Structure formats: structure tokens, C-alpha cells
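Only one structure is covered here, and it is reproduced in the block below.
Note that one protein chain of the assembly has been removed; the remaining protein chains are unaltered in position.
As written, the chains take the letters A and B, and residue 1 is the first residue of each chain.
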Amino acid sequence: MGQITLQKVSKKFGNAEVIPPLDLTIEDGEFTVFVGPSGCGKSTLLRLIAGLEDITSGSILIDGTDATDQPPAKRGLAMVFQSYALYPHMTVRKNIAFPMRMAGIDQAEQDRRIEQAAAALNLTDYLDRRPGQLSGGQRQRVAIGRAIVREPSAFLFDEPLSNLDAALRVGMRLEIGELHKRLRTTMIYVTHDQVEAMTMADKIVVLRAGVIEQVGTPLELYRTPRNTFVAGFIGSPKMNLLEGEEASRHDAHTVGIRPEHIDVAEEGGLWSGRVGVAEHLGSDTFFHVHETGLAETITVRAPGEVNFRHGDRITLSPRLEQLHRFDRDGARIA
Amino acid sequence: MATQHSRSAARLMMAPAVILLLGWMLVPLTMTLYFSFKKYLPLRGGDLGWAGFDNYVRFVTSSAFWPSVQATLVIVGGVLLITVALGIVLALLLDQPMWGQGVVRILVIAPFFVMPTVSALVWKNMFMDPVNGLFAHLWAFFGAQPIEWLSQASLASIILIVSWQWLPFATLILLTAIQSLDSEQLEASEMDGAPPLSRFMWIILPHLARAITIVVLIQTIFLLSIFAEIFVTTGGAFGSRTLTYLIYQRVLESLNVGLGSAGGIYAVILANIIAIFLMRIVGKNLDA
Partner (left out) sequence: MARSVTTRRKIINTALAWSIGLLIFFPILWTILTSFKTEATAIANPPQFFFFDWTLENYAVVQERSNYARFLWNSIIIAGGSTILGIIIAIPAAWSMAFVPSKRTKDILLWMLSTKMLPAVGVLYPLYLIFIELGLLDTRIGLTIVLMLVNLPIIVWMLYTYFREIPGEILEAARMDGASLRSEILYVLTPMAVPGIASTLLLNFILAWNEAFWTLNLTAAKAAPLTAFIASYSSPEGLFYAKLSAASTMAIAPILILGWFSQKQLVRGLTFGAVK
């Protein structure tokens, strides 16, 4: 079991309110991602759940019981840190065994779980090494192994992939995803990378300045962002947000159109402009179009074979059924 | 990273150290303060009643006071001057490329580890003894009349001994500071055409300023309370009685506890004035 409920949880550091009171429920077995720009309070929120920080008001329930005043050790949660936080003076085996040793689990059971975790994480050959002798990816796996053997009711990940290089990150992302499919344990994952959020999450919680902007599945967030912040944050490249005349034509203060929902052609489109930079990725081409009279730049995603160049004049056709409309406060107009 | 729980644990775990030091500071200090206002002579009946500021006045007006202040200043000043000046020269030298740098470093540092009583005795007898000391032999070799170091030049002798003990400290700290100097800065100034002396004056010396200040302050605190070196060599005779030694004699030799305690309070105030400056520097470093 691993249902986590936050009720009116808030956090102040001194007089600064980092997290105004918020409510949130994370269902058992769900992979939830907290995402937001740096400083949005996502890590703080995770640490509140872990018990590494006190909450200023409100309560935290784990599986229905109040855990607000429980120390971290008693909450039955496991955490994987950004720096991995492995014990440098212990071998991999001892690192993984540490939480079990603290819990007083007998040696045979410890060994069994270590073998199991090591096999699952490809660490069997490294059990007698120290963390200093391992690569970044291996350290990450040890940190995950240390979390698994506790058989926690939920896993907490604090930006676990940000210290890895790009290629490794994609690999580890898949491994964590598979781990979740296999264990079906609640996972809460903090990241600033919306690609990680979109690819891994069952449920995404978008945070800004300690406030939850939107909660939903990745596709809900993509299709119906509740406001301009979520609209701009989710999706890559970013949604084009246009104000002024074009927006008022659609009875909105702001309209948004994703780069992939604009078609390009030599002529005949609704808008026109001049290509600034064309990024050819092979599968796709991104055009950064200037001189449209709508915004500084409009980003367009076209198929890889479309071949306009810097300086070409082109026309753009937004798919109007994919247009997002927002009011003066940035909220979505249904 | 703190929860209420860990904060209260932290207070609890800090408590033994804080309470011990608080007791160590307050109890004897309060007693000293108390005695300093008493006429207190253990051999003549002990507590003879309140004395007001009598002891404080008598301590500074006694004929021994100003000479002891003078002796203290001469010793502290002399040692500081010698150790800092030679320390800079030695540190610069040790920073140069050479063979056997590690060994030389050890040779230079060694005196710091010699216990004060040993160094005082060795210098007193084997070097400064007017008959059998090495200096006497050396003087005789050049046909000069051997000097009775500890009686004729007692302050100079003590300065020599104490400087020998503290030179390693100054050298080591200044060397550490020099080594932290960005060599590119020096190379840049060399490219700018600065000759060695102005490189020293305008780049190295300013860089060392903080380290020198620290050396001066820390040494001052230790030097103000040097005891064993005087105790073993002159016993405070021949004008080598420092403030510390004067207080010691008042308290334990003439057993005038009230008078000695008043002196002690003066010493505490003096040390605190210097300590404030040192704390400022250390405190600033703590924020960084």
C-alpha cells in the first residue's frame, strides 16, 4: 500500500512562505511526477513528504494514518537523492544492506534481498566494490537498490537523473519506468525536465512558486493546459503564445498554438513570415519564423523532409481546432 | 535540512560541550572577580573582608607593575617582529623549487613540537650558560668575553627562545597562504613587466595580509600568557617579569590572592580586547 494524502500542507522558511497551503492525493501504485522550474518548491514538497523537513501547518497521511509528526525512518518511505548519497566507506553490498541492518532484519533475509536487488539492477558483479569505484549510472542503481530492499510503501526520487549524461539519462529513465511496472509501488519523482515528466508519469503535478498549477495525466496536460504557465511548460518545443489582434479575433486575451499544430507552405497559409533559424533533426525540422507581425518568433515543427532555409519567405497555417484560448489572467477558456 | 526533531536533538547534543565550557569559563572567573574585591591572604587568616577597588589600584600602582607591562610588550613585540619577518622570508624560500623540500620543511617545523620546558632548559643550559654553553664557547673562540645571557640580556634571551618556538608556526601558516596564491596572477604581473621586488610588494604581500593578521593575533594571545619559558629560565628575575608572571607570583608565591586576582582581571580584559579582533576575522571566514 502507498496512498499519500496532503491536507492543507504549507511550509514557511522564517517569514517566507515557500508553499502556501495545498491539497494533493497520490493514489497507491501511481507514478507521480512533480515538475516545475527551479525554485518552484517541488523538492521542498518531496522533503516534506519524506519527513526531512517539518510542515508548517496541515497534515500528511500515509495510507490513511497521520504521519505528520513521524520521523523519516518511521514513514516507510525510501528516497533516492540527486547526489545518490551513497555511504562512501561501505561496499555496495553494505550500502544496500544498511536500511535492513537498521531495521534489524536477519542476515539470511538480508542476503536474499540483496541478491535479488543486485540481479534486477545488474549489480551482482559490483557488490564488493565501493561507490568511488563505480560509474554514475551504477551509483544510481545502487541508490535504487538501497531503496528497493526496504520494500517501502512509496519511493521518492529527487531529480535522480540530473547528474547523468544525456545518453545514460534516457536509459535510466526506461529502467525506472520498468521498475515501476514490475513493482507497482507508489513513486513520487521530482524533476525540472518536462520530457522526463511526460515520458514517465501516470500523473503530473505542475508547480509554480509552491502552488499547484495543474494535476493530470501527461496527455491531459498536453491537450488541455489549464493556464498559460502549464501551456508553456509542457511540450517541447514550447507552445507559441500570441496576444493582441490575433487573440481578440478568437475572443481571448492570449491564444496558444503548439509548433506541431502549424503547417508550413510556400504560399497559401493564414500567416506569413521569414525563416530565421532552421534546425534539421532528420526526423523533424524546427523553423523559427520571424516577421509574422504576431510575435517575435513563431516556432513551427515540420516533417524532416520540408526544406526551407534561412531567409526564405513562407506561410503558416495553424490548425484552428488545436488552438488554445486563455483569458486576461492566463486561465483557459473552455 | 532541519526538522523540529533534529533541532532539539542538536541542542541536546551540543549541551555537554556548551555546559562544560560555560562552567570552565564562568566558575573560576566569578571566583577571581570575587577575590579581586577582597583582602584575601591565605597565610594570614584568609578572608580579611572587602577591599573595594583597593586591589585594582594597588596592582597598577605597585612598583612592579609598569616594568612588567614593559617586559610583556617588549617580549610580545619582539617575538612578533622576528617571527613574522623571518616567517615571510622562510615561507618565500620554502615555496621555491629545491631538492629535499619535504625534509627542510620538517627541520623548520620541528621546534614547534618541542615542549616549552625542554626548549627553555636546553637553551638556558646548553646554549646560554656563561661557562659551558655553546654561545660561551663561540664567544671565547673569537676572543670575546662570554655574555651572561639570562641575567645581562634576559629579555633578549627569552625573545630568542620564544621566537625559536614560534617561528615554525608563522612560517607554516604563511607558507600555506603563499601556496594558495594563484600562480597565474604572478605570471600575469611578470608579463606586465613587474620586477621581483614590486611583485612581492604589490601582489604577494597584500595576499598575505590576512594570514599575517591571523598569525599576529593568535601568537599574541599565546605570547601574552607564556609561562614555562620564564619559570624555567629566569624565574621572573632580571627584568623578565611579565604581567602573567607577576600575577602568578602575587597569587602563588606571595599568596596575595586579592591582589593577584585583580591582576588576573586586568589580564582577562587585555586578552579580550585582542580576542575581539581575532574573532572578527575568524567570524568573517565562517560566513564565506
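Throughout what follows, a residue touches a chain if its C-beta (ideal position, glycine included) is under 8 Å from a C-beta of that chain, and two chains touch if they have at least 3 such contacts.
Small disclaimer: the values here were computed from a predicted structure and weren't measured.
Write down which of B:108, B:155 or B:204 is the residue touching the left-out chain.
B:108
Kindly state which of the options A:35, A:62, A:78 or A:179 is in contact with the chain not pictured.
Of the listed residues, the one touching the omitted chain is A:78.
Please pick, from A:52, A:67, A:127 or A:300, the residue that touches the omitted chain in the full complex.
Going through A:52, A:67, A:127 or A:300 one by one, A:52 is the residue touching the chain not shown.
Using the touch rule from the top, list residues of chain A that touch the missing partner.
Residues in contact with the chain left out: 50, 52, 71-73, 77-79, 81-83, 85-89, 98-99, 102-103, 146, 150.
Determine and list the chain B residues touching the chain excluded from the picture.
1-2, 6-7, 9-11, 13-14, 16-18, 20-21, 24-25, 27-29, 31-32, 35, 90, 93-94, 96-101, 103-127, 132, 134, 137, 140-141, 164, 167-169, 172-173, 176-177, 180, 183, 187, 210-211, 214, 218, 221, 224-225, 227-228, 231-232, 244, 247-248, 251-252, 257, 260-261, 264-265, 267-268, 270-272, 274-275, 278-279, 281-283, 285-287
Everything below uses one rule, namely that only the chains that are shown with their structure count from here on.
Chain A to chain B: how many Å between their CA centres?
60
Mind listing the chain B positions that touch chain A in their complex?
These residues of chain B touch chain A: 1-5.
In the complex, go through chain A and note every residue touching chain B.
Residue list for chain A touching chain B: 51-54, 71.
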